[in-house]
Each structure stands twice: as C-alpha cells, then as structure tokens.
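In this view, the complex is presented without one of its protein chains, the others remaining in place.
In order of appearance the chains are A and B, and numbering begins at 1 in each one.
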Amino acid sequence: MARIDLVDLAHSYGGNDAPQDSFALKPVTMTWRQGGAYALLGPSGCGKTTLLNVISGIITPSRGKILFDGEDITPLSTQKRNIAQVFQFPVIYDTMTVGQNLAFPLKNRGVPKAEIDKRVAEIGRLLDLEPYLNRKATRLTADAKQKISLGRGLVRSDVAAVLFDEPLTVIDPELKWQLRSKLKALHRELDLTMIYVTHDQTEALTFADTVVVMHDGRVVQSGTPAELFDKPAHTFVGYFIGSPGMNIIPAEVRGREARIGGYVIALNRSYDKLPIGAKIEIGVRPEFVDAVAPAPGLLSAKIERIDDLGRIRFARARLGDAKLAARAPAGFTSPDGTAGLKFDPSHVHVYADSLLVEGAA
Amino acid sequence: MTVTLDHVTRTVDGIPHIRDVSLTLESGTLNVLLGPTLSGKTSIMRLLAGLDKPTSGKLLVNGKDVTGVDVRQRSVAMVYQQFINYPSLSVYENIASPLRVQGKPRAEIEARVAEAARLLRLEPFLKRTPLQLSGGQQQRTAMARALVKGADLVLLDEPLANLDYKLREELRTELPRIFEASGAIFVYATTEPTEALLLGGNTVCMWEGKALQIGETPNVYRHPQSLRVAQVFSDPPLNLVGIEKKNGSVQYAGGIAAPASGLYSSLSDGAYRVGFRAHQLALANGETDRHAFNATVTVTEITGSESFVHLTRDGSNWVAVLHGVHEFEPGQTLDAVLDPNDVFVFDAADRLVAAPGNT
Partner (left out) sequence: MDKTINQKAWFLVLPVFLVVAFSAVLPLMTVVNYSMQDTFGNNQFFWNGVGWFKELLDPSTDLGGRFLASLGRNLFFSLVILAIEVPLGILVALSMPRQGWTVAASLVILALPLLIPWNVVGTIWQIFGRPDIGLLGYVLNHIGLDYNYVSNDIDAWVTVIVMDVWHWTSLVALLCYAGLKSIPEAYYQAAQIDGASRWAVFKAIQLPKMNRVLLIAVLLRFMDSFMIYTEPFVVTGGGPGNSTTFVSIELVKIALGQFDLGKAAALSLVYNLIILIVCWIFYTVMTNAGAERKPQEGAA
C-alpha cells in the first residue's frame, strides 16, 4: 500500500546518451495514489511494459526516480521493492500444490504459518480456487493457472503495488468477463494499489479508475475512462479508445464552423485563434454521428458497409475523401448507398497538430 | 467448388474431438467457426485441410470422396495464430514462395504478389524481412501468402488472436473486403462473438466437438436454436433466469409473478429458462408492460461509450449494458427490467421456443 511518484522518469535501452527521440520511455512525472486502480494502455512498443518493468525493478531507469510513499526506491532490487506482479502467461511452480503456490511468496518472507493459512484460504475463496487447494497445479486449465498467478500476486497484504502485465491474454472471452469483474471486486476488497498493463482498451477502461494512455514512449493522456472517451486530449487517444475509434477528419475550421471538402459542420464552441500552419482536424466519435435518411440540410455521405454488432450497428461512410464511422439507428437502411449524417455539435472536437484545442464559448 | 464434411467423427486415444459433424462450404463464402478453446475448431480445420483423417464419416470435394487423399494434392492454404513466415526471406519472397513452388512464370508471380500486397497494404514493406515488421504486418504477410497461393480453401485459425486490440479491429474491418475479392472458401476460427458478427458470412457454432448450429451469422445470433448456442454467441455472457408458466401468468425463480404477456403469452404451461443478453436488460423502470427485478450491483465497468453493470439476483450473476457513463455503487440495489417481448425462451431440453421477432 503506497502512493507512487514517478519523478522525471525515463529509460533508453541505448543508454542515457542516446538521442531522446529513441527513448523507449520518454521523461514522465506523475503521481499514483494509494489504493488506486491504474491501467497503462497503448499498442505494442509504446513503452508501457518498459514503464512497468521500471516500477517492478526489473529495469533500472536511465534517468529519474521512483518514490513509494516519498521514499526513493530506484536503486532497490525487485525483491526489496515490496511489489507483486502477474505476468502475461501463467507462472506456476510445477512441483507444488495450488495452496503451496499461493503460500510461496509468504513462506519466502517468513510469515508465520497460521497467518499464511489464513491468507491462502482467503485468496483461495476470493478466486474460487478452494476445491483445488490441495491439488497439483500443473494439471489445471490455462485460466485456473492464471488465477493461481493472480492469487500469488494478491496474497500479500503488505505490498506497495500489484502489477499486472496483460494477465488475461490466454483467457477465453467468457472467462475474461468473470475474471475482470473479479479483479475489480478484489481491488475494492483488498485496498491494494493496482497497475494493469494492456493493449486492450476494454480491459483498461473497465478495470481502472485512471487510464494512462501511452504512445511512442510518451504518456499522451491520463484520466478517467469517461474523460478519455468524451474529451481525448490527443488524436491518438481518440483513435485508440473506443471501438470503432474516433473519426479524425482533416478540416478547415473558422469560428463556429468546420469545412470538410464542400461540407459544413456546425461547432458548439468558437475557434478563432488556431495556430497558423498547424494541421487542423476535427474529431468526433461514431457514437455522436447518426446515419439517417438523406434530407436537405444534412451532410450527404456514401455508405460503404454496415457492421452489425448485435446491440449496435455502425455504418462505414465516405465523405469526400474522408472515411468515417457513424451510428446506424434501428430501422436505418440505405437502399441507394447514400445517407445523411447528423453530427452532435457538442461532441465535435478540434485538433491542431494532433492536440486538442479548447474553443471559446 | 463445394467442400462437405459428411457425418464426420474423430476420436483420438478414446477422446472424441469431433462428434458427428456435417457441413457444406461453398465457393466465395466466409465461414466462421465460433466456439471456446477446445470446442473442436482446430480439429475441424485439420480435417478440412487433410492433415488428419476422420475416424468415421467422409470428406467430399465437389461430391467426390477425398478422405484419404494426401494433403499436398489438395488446394489448401492455412494461416495460424502464430505468425509463421520464412525468417530469412524478404516479405516479397515470402509472399511469392507458394508461386515459386508451383513454378509460375516470373511475370505472373510479380503481378500476383503485387496484387496481394496491395490488398493487404504491405507494399511499403516488400523488401524487409519478417523480423523487421510489427506483429500485424507479419500476420498480414502470412495472410498474403495464403491468398496468393490461389487455393480453393483458405483456413484461418484465430489469425488475429496474437495481435494488439486496435490492429485486430482494423484487420477485422478489412477482412470481409479481402475475402470478397478472392472467391475461395474461407474458414475462420475464433473464440469471440464480436469477431463473428463483424465478419458476417456464415457461422458454425461449436461446442465440445459438435456443430450446434450452422447458418447465416446474424441469423444464428438472433435465433440461437439452443441455450448453448446463445451462450457461446453472447459477449458479455448470456444472463439467465428460470420461469414457470401457469394459468396466464409467469412466476420467475426467486419469486416475482407477472402476467404472461409478450413472448410468454404463446407458451404452454410449464417450466422454462429465459436468456437475455446484456443489452436486453434495462435498468430503469419506465414502461408498464415490463418485468422488474430487484438486483444488487457488484461491479460497474465503464468504457466511456458504454457501462457494463454486473448484478447479482437470487444467486445468479447478470450483466447489463448501458450507453454512456453510469456509475453505480457496489451493494446498491436497483430495478433490472426485462421486456417480455425481447427475451429468448428455452424449454426444459434447452431448445429455443420463443425469440424476439425483429431487433
């Protein structure tokens, strides 16, 4: 249990003298509060695993410090850092029973036997592993094994943080739902600081209170799922979060109007002082664009395909050269392949050189 | 061309992997094998490819029995979950390799590789070796090689499973276009219902080595013939509640009685199980002709566009999905509302007896 501060933390696999552009993790300063649930989200190679390994002590950072409750632990080894970690693939001690696996981290630290038994029983109960506690761990299914790995991560009550490195990779979709909500419930129950690394936005958004989106070694935005969804600070966040991602369309923006090709979209705020020479784009989530029957006054787009996801349908549309996705409400059909697009102006954002521009009221 | 599995069974060391599967695949179709791990998807693919022999039953191509024919004499291409490429060859040579084996003239190889590279957006990388590519590009190379072969049957075994979420999403939207352009028989194995829906085509719903239901993807999704199909084809998982119909009213397990309106009205008296997907469960009581339950929130998962509310009621776990951001406190109780016109009803043998008409 600890507050974690990252102070000007950076890492380069090529050493500190390498050009900063090549850093796997570019300098970052942020604070994670005690008991929070955090997710590091980004595509492969974005630096999220590097950051995780720096926190767990597997990598010593080229620059900067990590503080646990204000105490600098940067030079400490993994063992001394008092953290727990769950890996992508189940790590099981073959010769031990499930119970012994769970007890292993406690036993190594000389915790009294009564205390160990109590903790193992509790974690076994929380993870529904009770029936297997006395069985050899090798013969179990992949998801049971991963539960054991999770259990070993959670069994110590005194850890500063529990780190998860894409722990649900090997789990089937239906079990993913169960394990995810289980993890979230465990987080409430155990009051541990948890840091969860993933490329899967659903996992990140559903697990974490605060999602840290990383791109190209940089933290591009850190916020609640709702913030990331409603107001992406960077076009990458807009694209990466949401499924389908945000529509990002090059546009000319003047005052309260955006022009795409010959079309005009109304904006809710006024953008008069956009940086000159910057690449201007508008961003709007598919959920806030409706494909409807063509009508005068509506933008007219070509419908290329309609994706039916069961509970929602998305139309893939083309507006001049720009491609975008729009919600296709129940009953919407497009016999002639065209549709009108209705934008919700309060959810249309303007980006200059990929960064969000706050308009004036 | 058609490929048919005719009452095929395969047993390995006494353990049945495939149980009496019959299905017919036509040229130019995309067929999704949907089912959890170990449900028999890979076994079916290996049978189709001719890598394994059925224990009983026949494999027909255009009506001709090819059960014993060597795999090398069949026109099959396969893409695996792992990215399998020749590490020392350039992307161009990787894609061209099946054509070189076939001894095609140089000009034709160039043209076909260029075409496949264009389709899979690999043009900028043709000179690189696979190890210099990202996972998505490597898998696209493997797919291009499968496509360029011009095989009549292309098997894809969870090809996107090892890719980043966002890449998966992008490739998924491109795949139907690529499939259409090819005209071969495509078989695509996946564990994810959403992937099946996005790909469209036909879906074969697999469970414990059986093909439970075969049909057009949206049809299988909307009219699952059995409870198991509905469960395999639901993400989030299917919610369930038991009911008893008697004298024009229904009694829900856990003690709520309601008039047998909507889909319940046509049921004969007896016990049923009602299945409903997350989006079929509402969390606000607005209308009268609906059935409300008192449920307790365990966890809320918010993705921004949607909120998944996990509930417990009378010992069962349910998930509801709401648009936008909604935060509920764990332990909070609220009304979970079912529309009796918008549920799946299964009889005692788990067969579908009533489904929503048009959603």
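One rule holds for everything that comes next: contacts are C-beta pairs under 8 Å (C-beta built on N, C-alpha and C of every residue); 3 or more make two chains touch, one makes a residue touch a chain.
Computed from a prediction, not measured in an experiment: that's the story for all the values here.
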For the chain left out of this view, which of A:T60, A:T78 or A:N268 touches it? A:T78
Out of A:T95, A:N134 or A:S346, which is the one that touches the chain we can't see? A:T95
Even though one chain is hidden, which residues of chain A still touch it in the full complex? 56, 58, 77-79, 83-85, 87-89, 91, 93-96, 104-105, 108-109, 138-139, 141, 149, 152
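Note that in this section only the chains that are shown with their structure count from here on.
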Averaging C-alpha coordinates per chain, one finds the centres of chain A and chain B separated by a number of Å equal to 25
Given the complex, residues on chain B that touch chain A span 36-37, 134-135, 164-167, 169, 173, 176, 191-194, 197-198, 200, 218, 221, 231, 235-237, 277-279, 298-299, 301-305, 308, 310, 319, 321, 323, 325, 330, 359
Looking at the complex, which residues from chain A come into contact with chain B? 43-45, 142, 172-174, 177-178, 180-181, 184-185, 188, 199-202, 205-207, 224-226, 228-230, 239-245, 285, 287, 305, 307-311, 316, 330
